[in-house]
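Structure first, commentary second.
What you see is the complex with one protein chain gone and the rest in place.
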Amino acid sequence: MYFERIESKGLAHYSYIIGDGTEAAVIDPRRDCAVYEKMAQEAGLAIKIILETHRNEDYVIGSAELASHTGAEIGHADSHLDYVYGQPVQDGQTWHVGQLELRAIHTPGHTKGHMSYLLHDPDGSPWMIFTGDCLFAGDVGRVDLLGMDRAEEMAGLLYESLFNKILPLGDGIIVCPAHGAGSLCGTAISERSWTTVGIERRKNPKLQHREKKSFISHVAKELERPPYFREMEKLNIQGAVRMENLPSPSPMKAKEFGKKAKDAIVIDTRMELGFSAAHVPGALSIWLGGLSSFAGWFLPYAKPILLVNEMENVEEPVKSLFRLGFDRIEGYLAGGMLSWHTAGLESHSIPTVTVQELCRLLDARKNPFILDVRSSAELEKNGRITDAVHIHITTLLEHAEQVPKDRPVYIFCGSGMRSMIAASLLKRLGWENLQVVLGGLAGWNSVSCPLDL
Amino acid sequence: MYFERIESKGLAHYSYIIGDGTEAAVIDPRRDCAVYEKMAQEAGLAIKIILETHRNEDYVIGSAELASHTGAEIGHADSHLDYVYGQPVQDGQTWHVGQLELRAIHTPGHTKGHMSYLLHDPDGSPWMIFTGDCLFAGDVGRVDLLGMDRAEEMAGLLYESLFNKILPLGDGIIVCPAHGAGSLCGTAISERSWTTVGIERRKNPKLQHREKKSFISHVAKELERPPYFREMEKLNIQGAVRMENLPSPSPMKAKEFGKKAKDAIVIDTRMELGFSAAHVPGALSIWLGGLSSFAGWFLPYAKPILLVNEMENVEEPVKSLFRLGFDRIEGYLAGGMLSWHTAGLESHSIPTVTVQELCRLLDARKNPFILDVRSSAELEKNGRITDAVHIHITTLLEHAEQVPKDRPVYIFCGSGMRSMIAASLLKRLGWENLQVVLGGLAGWNSVSCPLDL
Amino acid sequence: MYFERIESKGLAHYSYIIGDGTEAAVIDPRRDCAVYEKMAQEAGLAIKIILETHRNEDYVIGSAELASHTGAEIGHADSHLDYVYGQPVQDGQTWHVGQLELRAIHTPGHTKGHMSYLLHDPDGSPWMIFTGDCLFAGDVGRVDLLGMDRAEEMAGLLYESLFNKILPLGDGIIVCPAHGAGSLCGTAISERSWTTVGIERRKNPKLQHREKKSFISHVAKELERPPYFREMEKLNIQGAVRMENLPSPSPMKAKEFGKKAKDAIVIDTRMELGFSAAHVPGALSIWLGGLSSFAGWFLPYAKPILLVNEMENVEEPVKSLFRLGFDRIEGYLAGGMLSWHTAGLESHSIPTVTVQELCRLLDARKNPFILDVRSSAELEKNGRITDAVHIHITTLLEHAEQVPKDRPVYIFCGSGMRSMIAASLLKRLGWENLQVVLGGLAGWNSVSCPLDL
Partner (left out) sequence: MYFERIESKGLAHYSYIIGDGTEAAVIDPRRDCAVYEKMAQEAGLAIKIILETHRNEDYVIGSAELASHTGAEIGHADSHLDYVYGQPVQDGQTWHVGQLELRAIHTPGHTKGHMSYLLHDPDGSPWMIFTGDCLFAGDVGRVDLLGMDRAEEMAGLLYESLFNKILPLGDGIIVCPAHGAGSLCGTAISERSWTTVGIERRKNPKLQHREKKSFISHVAKELERPPYFREMEKLNIQGAVRMENLPSPSPMKAKEFGKKAKDAIVIDTRMELGFSAAHVPGALSIWLGGLSSFAGWFLPYAKPILLVNEMENVEEPVKSLFRLGFDRIEGYLAGGMLSWHTAGLESHSIPTVTVQELCRLLDARKNPFILDVRSSAELEKNGRITDAVHIHITTLLEHAEQVPKDRPVYIFCGSGMRSMIAASLLKRLGWENLQVVLGGLAGWNSVSCPLDL
């Protein structure tokens, strides 16, 4: 028997491979799917079945690519949509993987056709359930993707799926969701990396609303939706370009890079401090670990992408972008910023201040303009900064006019990382007097300046 | 948060590393403990705590070695024994690993001082329990190690540990035992690679005996105990030699190997077929995957060991033997059997027969002597071969006199692998007319010869 | 500056990647070309140029596949052939890789349009020469591929290439050939893994014939040519199927394997001893390390291929076969021979004898039929066995009628490995009374039986 969870960091996406005898099944494979083929081969397994829990909206699914390499059968949920690959899964349908049995359970709510898959162990007992975006550790799937006018309807379906289909399976069943902490598909996914029906029943805050009405009113909320979701929804019905047909980005010398940058988006994946000190004019700052969460908000699909990285790290950022369907990565700055400067090209900088410095400004009643780019939920949970203007980073482009151009702006978030994204976005639009507050709220809370809770 | 299970194949031993913030704990580390240090370093964690569930008897524990590299504190259970390292753990004692909490629960039965460790998740709820050799997937710990005269007493303690301490934690708790399927520490461990209290409560055959008396009578049984257990019990109180101080075995040319073989035990780790065709005279056949299970039955600690391997595979067999405390591995045959033959040295062979050939002999009423080396449990479960003489392989050396020397002996097991071990043991003792039945009972069952069930 | 040699074991094929700044060139890439892409990416290089020294006949060249991934320009030699990819290289043509310069030197002889490529170091001095199949360590390229009627003409061209173009470059130049010891492209390639013009000038036996006539008469010889060369010659002009479009072979259960075996060629890649003890009826024995050398002699391209391997080793044999253009590998026996026997399927065996046993037969004047399958060159160099019948293994199928069916045949080679190939070939054709002599001549020479030199 073989069971492994494959985690895609950043996306916080979980996929699974299950095997027995000489057969394997994969649940919700990611686009860069060589990982499953390699694992299967090393374990002497042939991938026969690929199952999707739902039409995904936050990443490019790898079903079609994996099937093209392995000849596996694809079962897709949400069969009311116009899929161009695979076969629709029916509620109750079963598959066998060696002596293991998988059974589809229709669990709508996140999407209309969402399927969960119940795995029986070699003795034939219910054992694990692959819950996709229906049930997470500490959270449930979002129900607003069809529009807020249908959110209550979807929340009602989700209630039925959870309380009448999943919870009755028994506390001991192991729950294998499609996402872990940090995903855009849930706001409150717990850090608890493995969970069970029993733990969720007792601890999942949403499942404490056992009355359907109360559940609906707590779950039917609008969450943020990055613009790239639309592209993913489309790609995941049509099938994406095969990874093997994507050219691999080229190293470019500084001058060539500078020229190409004029018609491209430059993303700088270094940590915020390096970006602060010097960056290619016009570059957007998104640190490597934040690419999966933030690229989809700010990058257009139509433009070529160029990368600036900490030296010798191009595979990771490229993989992160490919997973979101950003296929037009044309190149990266060979030798990093050092080569930019040794080529005599001019760079820009964005100053930083420590929380102590911000504190001194406040104490001196300099009345600085503080732009807080955290989410409303964070403000509620962790506290506000007196007199800060709040614009969540994801809506900054729409509300940029609220930010003054004629006085210093101090940008603030949880740690300083998102602030640098925000600063780079504003700078591209012409703002000049921008400063990023290092340490953000976490740092702020460690010093004794006024903070109203 | 960080959680990984490390499996030592062959031994079917599970150890665990848990981390949060900058701290990590390791439960029941194995001897070759670099794996934990590497994982911790890559995750930015310092190993602060090493916990043992009990004084192990089936492998060399790595606590002392790991502590010497990391400065971690060792907590050992079974504190009534004369430990020369670490501190005894108290029932109820707690440790913190970042925001995670571990709590010791005294769960005697397998040993007197056995501890389980309950892990709370970052929200402070009970989450996982490290049950050592108390509770496995599908089985419970053996209770015969203090002698059969105390087995009922120990089974009673185990009953209390299971029914009054572990099951009450709730069905949703994830159970992390020290062994998986294939271990010598349980006879019936399930292939279910992850499990929960709920699944065990419903499915574990031993836990269906809810009356204490009934439980005791089903559990207080004598199981086989390989002679190496005694050595492990001693080493695991005294601490073993550090891995880094063990010389790594040298490649030896055929003639040198042949000379050294006179005062050593030669173990041939190739598959049974290669051994059958030709092997170094006197060699013991134990295929690589079977080393952890069988070396401890037949190898003495006092003699140097020499290895014959399929070419270029020396790291795996050496690691397997080191885990059982066989430190005196002096070398291996460079270039494998090919080099033995090209050096003009003579080899021996042990013939094989297919089940069809055996069948033909039986049909022709040739009345062959069939030696079945499977365990009694297998015979009961899977059926006997008419007229076969049964001696379990682990007791073969004691009962060898039952095997005739003056007529052909056909050796039979589940698949043919153990039969080759048995044949090599007998051959070392002077038997000559030995044949191994390929495919064993599994093969036998696929053809239509008489088999009484 | 970046320089690496990539060796394909078995084929004894060398390819090279050279880089400087952000650019790289690859010389004579192999078919599984991901290795170059990975190296280039890790070194921050873009592969811009792919150069072929000649139209290869012994492996599938990866130029077209590598170019399709990287956009590199392909330069091919032998431009009088009908290439469907790349641009013909002109004598004297130069390319720049960063500050390095490569210059083509027309060096016909092995083929008519063969090119060598002279690399200049960053200071602009001649440094290394990529000699393809013109000059090897200890040998020169074969000249018989256009037919023996043109061999003297080609040897004359080769003489000019070597003595008037390569040797004049100076003793210090490092020689980078396309093959090392063990290749079918030379009979006498030395084990000296790195070499220079000076070492070859002094030590290469062929280069000691400094008179053109003498050189021609020593070089214009017919060498063996495996039938697969024809297929390679064709593929290397047309371009092969892309690796990514080849399905990966599936694990098959024994019964399914047995059924499919009827219309396929089964290749057993285990060492000769395991094959000897038991194999799938009809299987051809070619041990893993010998696949590159022997598969091309005995495998047809038209039939599907099935593999039997030592457990868990499928990647290596598949890669070896793909490199020779054997793309129709449909599957492999999951679980190896053990699963064959546990499924109750019948296997065959081929007995072995040690050299001692053969010796005893000879001493007893049993007059056994000894079939020696070594090459004529080996016989000359290493000695004959009295009264053995000599048929080189590569011509065994044509001369099989010389082998008697009515008396025991003892098959003999250098070590016993090729003998098992020969035995499996004969067995497929109906021979039954076959025995393989373990250790072969090497073993024979270590014992004191009559051997005339």
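Note that the chains are named A, B and C in the order they appear, and that numbering of residues resets to 1 at the start of each chain.
The criterion applied here is as follows: contacts are C-beta pairs under 8 Å (C-beta built on N, C-alpha and C of every residue); 3 or more make two chains touch, one makes a residue touch a chain.
Keep in mind it's a predicted model, so treat the numbers as computed, not measured.
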{"item": "In the full complex, displayed partners of the excluded chain", "value": "A, B, C"}
{"item": "Contact residue for the chain not shown (choose from A:His13, A:His76, A:Arg270 or A:Arg328)", "value": "A:Arg270"}
{"item": "Residue among B:Met115, B:Val314 or B:Val373 that touches the chain left out of view", "value": "B:Val314"}
{"item": "Contact residue for the chain not shown (choose from A:Ser79, A:Ser125, A:Asn382 or A:Ser415)", "value": "A:Ser415"}
{"item": "Contact residue for the chain not shown (choose from C:Asp82, C:Asp149 or C:Glu191)", "value": "C:Glu191"}
{"item": "Omitted-chain contact residue, chosen from C:Met1, C:Ala34 or C:Ala377", "value": "C:Met1"}
{"item": "Interface residues of subunit B (partner: the chain not displayed)", "value": "21-22, 37, 41-42, 44-46, 69-71, 244, 247-248, 250-253, 311-312, 314-315, 334-335"}
{"item": "Subunit A residues touching the omitted chain (full complex)", "value": "270-271, 273-274, 276-278, 310-311, 336-338, 340-347, 349, 352, 354-356, 415-417, 438-440, 442-447"}
{"item": "Residue ranges of subunit C at the interface with the undisplayed chain", "value": "1, 3, 121-123, 125, 127-128, 138, 170-174, 190-194, 196-203"}
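Note that in this section only the chains that are shown with their structure count from here on.
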{"item": "Copy pair subunit A, subunit B: interface residue numbering same or different (half cut)", "value": "same"}
{"item": "Rounded Å distance, subunit A centre to subunit C centre (Cα mean)", "value": "49"}
{"item": "Subunit A and subunit B, separation of their C-alpha mean positions in angstrom", "value": "42"}
{"item": "Where subunit A touches two or more other chains at once, by residue number", "value": "none"}
